[in-house]
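Shown here: the complex without one of its protein chains, the others still in place.
Each chain gets a letter, A, B and C, in the order it is written, and its residues are counted from 1.
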Amino acid sequence: MSVIFLSELMSEISQRGRNFLQRNREIPRDPAELCEALVSRRGEISCFVLSEAILESWERMDRAGQVEFLMMLAERFGPDRQSVLDAMAAVSEDGDADTFYRLHQASEPRSQELIRRLNMGRCGTRRLVQMREILLGAIAEYPALRTLDKDFFHLFGSWFNRGFLELRPINWSTSASILEKFIEYEAVHEINGWDDLRRRIEPGDRRLFAFFHPQMGDEPLIFVEVALTGEVPDNIGSLLATDRREISPYEATTAVFYSISNCQEGLKGISFGNLLIKQVVDQLASELPNLRNFLTLSPVPGFRAWLDKLRNDESQTLLTPQDLESLAVIDQADWPEDADGRRPLTTMLQGLASYYFLEARDSRNRVVDPVARFHLGNGARLENIHSFADLSDKGRRSSYGIMVNYRYETSEIESNHEAYAERGTVVTSPSVRSHLKKFLARTKTAQAS
Amino acid sequence: MSVIFLSELMSEISQRGRNFLQRNREIPRDPAELCEALVSRRGEISCFVLSEAILESWERMDRAGQVEFLMMLAERFGPDRQSVLDAMAAVSEDGDADTFYRLHQASEPRSQELIRRLNMGRCGTRRLVQMREILLGAIAEYPALRTLDKDFFHLFGSWFNRGFLELRPINWSTSASILEKFIEYEAVHEINGWDDLRRRIEPGDRRLFAFFHPQMGDEPLIFVEVALTGEVPDNIGSLLATDRREISPYEATTAVFYSISNCQEGLKGISFGNLLIKQVVDQLASELPNLRNFLTLSPVPGFRAWLDKLRNDESQTLLTPQDLESLAVIDQADWPEDADGRRPLTTMLQGLASYYFLEARDSRNRVVDPVARFHLGNGARLENIHSFADLSDKGRRSSYGIMVNYRYETSEIESNHEAYAERGTVVTSPSVRSHLKKFLARTKTAQAS
Amino acid sequence: MSVIFLSELMSEISQRGRNFLQRNREIPRDPAELCEALVSRRGEISCFVLSEAILESWERMDRAGQVEFLMMLAERFGPDRQSVLDAMAAVSEDGDADTFYRLHQASEPRSQELIRRLNMGRCGTRRLVQMREILLGAIAEYPALRTLDKDFFHLFGSWFNRGFLELRPINWSTSASILEKFIEYEAVHEINGWDDLRRRIEPGDRRLFAFFHPQMGDEPLIFVEVALTGEVPDNIGSLLATDRREISPYEATTAVFYSISNCQEGLKGISFGNLLIKQVVDQLASELPNLRNFLTLSPVPGFRAWLDKLRNDESQTLLTPQDLESLAVIDQADWPEDADGRRPLTTMLQGLASYYFLEARDSRNRVVDPVARFHLGNGARLENIHSFADLSDKGRRSSYGIMVNYRYETSEIESNHEAYAERGTVVTSPSVRSHLKKFLARTKTAQAS
Partner (left out) sequence: MSVIFLSELMSEISQRGRNFLQRNREIPRDPAELCEALVSRRGEISCFVLSEAILESWERMDRAGQVEFLMMLAERFGPDRQSVLDAMAAVSEDGDADTFYRLHQASEPRSQELIRRLNMGRCGTRRLVQMREILLGAIAEYPALRTLDKDFFHLFGSWFNRGFLELRPINWSTSASILEKFIEYEAVHEINGWDDLRRRIEPGDRRLFAFFHPQMGDEPLIFVEVALTGEVPDNIGSLLATDRREISPYEATTAVFYSISNCQEGLKGISFGNLLIKQVVDQLASELPNLRNFLTLSPVPGFRAWLDKLRNDESQTLLTPQDLESLAVIDQADWPEDADGRRPLTTMLQGLASYYFLEARDSRNRVVDPVARFHLGNGARLENIHSFADLSDKGRRSSYGIMVNYRYETSEIESNHEAYAERGTVVTSPSVRSHLKKFLARTKTAQAS
């Protein structure tokens, strides 16, 4: 059944409408006036035309102009203050539901309606996602944008409603125009061109799944790369080695989610990832009944910063002088190559990492590691900690080479998720708890010995 | 590219989550408590489970129970009044944007968040559309539901965003499960079973287009039936006659939109119709370059009520006693069959109808006829008025047999639309204006004669 | 990926070509001359045009004219006899491979090339299938058509190559234009309109699968209707009852193939059915792992004719006078309604049927029943014989109410098929063999008693 998309129609109507308005000299030049016109017009055609005019002029601005435009929105398109005060007076006087509702409406920033109407323009949603990307980049410098961002966040939350997301398996039969996005967006383990991409998606023991959204066309929102293996992997190098041995997916016992990348900066905070993993787990489980383990091989991006801070904190009591000395080797360019040389460091790093996950908390009393927060929030449990698992520059720079597995156990997802979401509990395997136990006991052992 | 839909996944997660919560005895029984739990839980799994529990229990209620449930929402799920008062105090004290925004958030009824979360349940949107259908049916009796409806209206406006609508041409190759909906939903000229449906969609000179929405599955939102003809039709009977002569679509000069039906009561007020017609016009124009006229053959559902009221209004001055006498024939069961007998009535009804469209206004100063408001608002112009055009019981009952053509002239749509939307102007053809002129002049003529 | 079909193109080229040839007055009128022109022209355009001209004129003929046309082909479009004699002389002289090949080519009837070229016309294949339908209808009266049919048979065998067949599951989401074919073509248990069709395909425990072919468009070639049940059914009435209880497909243990219909008379002898059943078995087995039994509920169309002949054959020795007497009740209009009354007849009919399948053979030494030959040839085994299983007029008329189950046991299909195809062995269940044993022993029993 052929489906006709609106975009073409809208561009035609928009053009005819523009001609009409131009004949009638009704299109202002100044962006602020354009925006005023857009929120006040009743005619739908004018809305089309004005949205398009605003978005086009925005796209022609340089970054400074774009930030200035956003600041203008933040300043001029708050709620009509007099209406709010009137509505407040009415509420004070009479408490019925309708009066409250009118206060709610009166206090809505006009920028919210403005964004809704901009969304009617051609490819409106996609262009507004780009606008928010600029906004987020400028928010640190211009805190007044923070309130404006709440409008975007509120509306995106509604438009990117989970019901619209489509999970698509991606493979070598996928269109080239979509495939090239994955080369561009892979954020965890870079994809170097078409041949490398092919190694990630063509073999039977490699999968890639992505979420798409009807308003975003061929732009993926988020994707996950999966390796099907015979055992739980303890390092990324051998997983991605070009000379690895391919196995039949029907032999595989383990699905490893080794890379999860968000694609749209402008959708920051609008979360889909949890749904993605649950859905891919279910999808793979039904296709390949032999799979018993679903787990990630994940980076630990906050570990090095946390550890370095600890090492430099003179008042800390967790690390003994002896610990600090034995840790010194991780600052050297050359790490030991053989298992024997690595052993002491392995134990120390596993111990510290178990502490990092289970005991350390950030200023908002949360688990420190953002990737951990993501997976624990999804109902995974922390399964293994691997030292010397990612020896790339990036891996050493962010986590001193540590990687971890989070396990998604279908029968536990709900209880793990609720435990973490409602009570902040980190569910872990015995092996991780034993690392912590040994680490906390080491001083005594050291003293005893 | 195969797409995996979330519904199945959600139903599995929901089942597992329910088992989990039930083991933990956390699911309340009472609908109001279920709703309280739903708006307050943080865990996403609980949200799935609770939404599903609420929607299921709602669907098991009888209508009285459902209305009671809605009233409970209206009463208990307004905004938290203390928070509103606090936020108001903060606004009075300090006028920054963020304070205003917090007032906006505080004054949002909790029912709005509740509906958002119900939407996460399996087929949430479809079920909420059904819930609003019940709400709208009860609103006259229970005015307190009016504010609750604003939540539905606001959220549906966002979810049924035009960017999600898909226009699909419907024909005899369409799936039976979709086709049966059109038999069910046709509201203007009833479709009697499969053979009748086939006559409306299979011939090359008949078309049907519908809007669909990804969250509503196979349920159409609105559809339009089109006849391709060699001339502008002046009555519905010959258009639908089973023995009419089919013509090649390439010979047709005229596309007649002879039936437009909304399918979802629960989406009342969320308008798609204007977009539908514009899009179908563009679609047909590009497929069949010979088409020169795009117009409707429309009912005039408010005409008889208006005219009857006028005839019974002793204080009115528009109709002369002579008029009233000559109109008496329309109350008789048998109308004249021949053109000669019909002529006086034809002229009188066309005159009255032209007055009805161009001069009469309702209590809100709007054009009286709802179908007229729809088409004029879309940028059509009123083209022709036909007497004796719909001789069915329904036609006589609602409009004394009158039908009209609205013309969609691509080059005029924008200006007509803006004229009507911004200034209330009704654009008409010279022929309609001449009916009015003759009608207003008739007394003098009558007096003169 | 949109695919552009040739049919439109061909119709345009054909029209332009026709204009060209007509300007040049090269199109003969007489069908025989048209055919001569078609086999002799080299230009491809002329071939298009002439094919179309022949097929059109054929379709305008009445049946008598069509048969006359076919007879003309049979008489005038054999091989060129002189060329054959020359090629024979060459073979007699020199025996190399190429000389033999030239004899093969020389002896090909010109009608074969003619049919190949007719196939180039618009919808050529579909129209040739209709042509063969007429031919097969006339062959008994005009035996000279038998050789011509060999051309059709040979070419159809190649064009309807199994690699082109597509198995499509048919359900209530299938297009109406396809669904109506099943109403038309069901040959075993009639479908009465859309509501009845819906009962056959919409419930979760009912399936319909069909084979399609790219050259035949929406025309199915053959289809099978499947009921998913909890037990092996012993009569058709309760299987099709409108008030039957629907079960979940996941509970079903048994897939019953209760109706298999060929749709195209003109494809007689070109067999797809074996592939259809094997494929549907595999398809269902993978979708519903609970299914353990795959079997048919099949008519026995040759049974009554065989039995009546036997009963009237004075020289036969199989039936005793006592048998004949007890069989007399099947000629009566009213059959016993209760199990007790039916018992003697049940046993007798099962015994006779077991003999009919296992012992009786036709003049070509084949199993007598055509449906049996089909299923045995596919690798099924004869599983059960049911008396009083089809009490419809048709059922009594063709098989005295008997139906049978053939079982498709995946692990046995190959050996059963080979046993039957290579050695003519009928594989049966112990129950059927025991019917036969008892039947053959009955005389002794009778004598003994």
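Here is the rule we go by: a residue touches a chain if its C-beta (ideal position, glycine included) is under 8 Å from a C-beta of that chain, and two chains touch if they have at least 3 such contacts.
Since the structure is predicted, the reported quantities are computational estimates derived from the model, not experimental observations.
Chemist: In the intact complex, which of the presented chains make contact with the chain not displayed?
Modeler: A, C
Chemist: Tell me which residue among C:D98, C:D243 or C:D393 touches the hidden chain in the full complex.
Modeler: Considering the complete complex, C:D98 is the one touching the chain left out.
Chemist: Looking at the whole complex, which of C:N192, C:T320, C:S392 or C:S415 touches the chain that is not displayed?
Modeler: In the complete complex, the chain left out is touched by residue C:S415.
Chemist: Going by the contact rule already stated, which one of C:S177, C:Q283, C:T346 or C:S434 would touch the omitted chain in the full complex?
Modeler: In the complete complex, the chain left out is touched by residue C:Q283.
Chemist: Contacts of chain C with the missing chain: which residues?
Modeler: Interface residues of chain C facing the absent chain: 1-6, 9, 12-13, 16-17, 20, 41-46, 74, 78-79, 81, 84, 88, 91-92, 95, 97-98, 100-101, 103-104, 107-109, 116, 119-120, 124-125, 144, 146-147, 150, 155, 158-159, 161-169, 173-175, 214-215, 274-275, 278-279, 282-283, 379, 410-411, 413-415, 417-418, 421-422.
Chemist: If the missing chain were put back, which residues of chain A would it touch?
Modeler: Touching the chain left out of view, chain A contributes residues 172-179, 194, 198, 218.
By our rule, only the chains that are shown with their structure count from here on.
Chemist: Viewed as a graph of touching chains, is the assembly arranged as a line, ring, star, complete set, or other?
Modeler: Shape = line; chains linked end to end, path left open.
Chemist: Return the chain label for which the distance between chain Cα mean and whole-protein Cα mean is smallest.
Modeler: B
Chemist: Taking the mean of the C-alpha atoms as each chain's centre, how many Å separate chain B from chain C?
Modeler: A distance of 52 Å separates the two centres.
Chemist: Rounded to a whole Å, what is the gap between the Cα centroids of chain A and chain B?
Modeler: One centre to the other, that is 40 Å.
Chemist: Going through chain B residue by residue, note those that touch at least 2 other chains and give them in order.
Modeler: Answer for chain B, listing residues that touch two or more other chains: 173-175.
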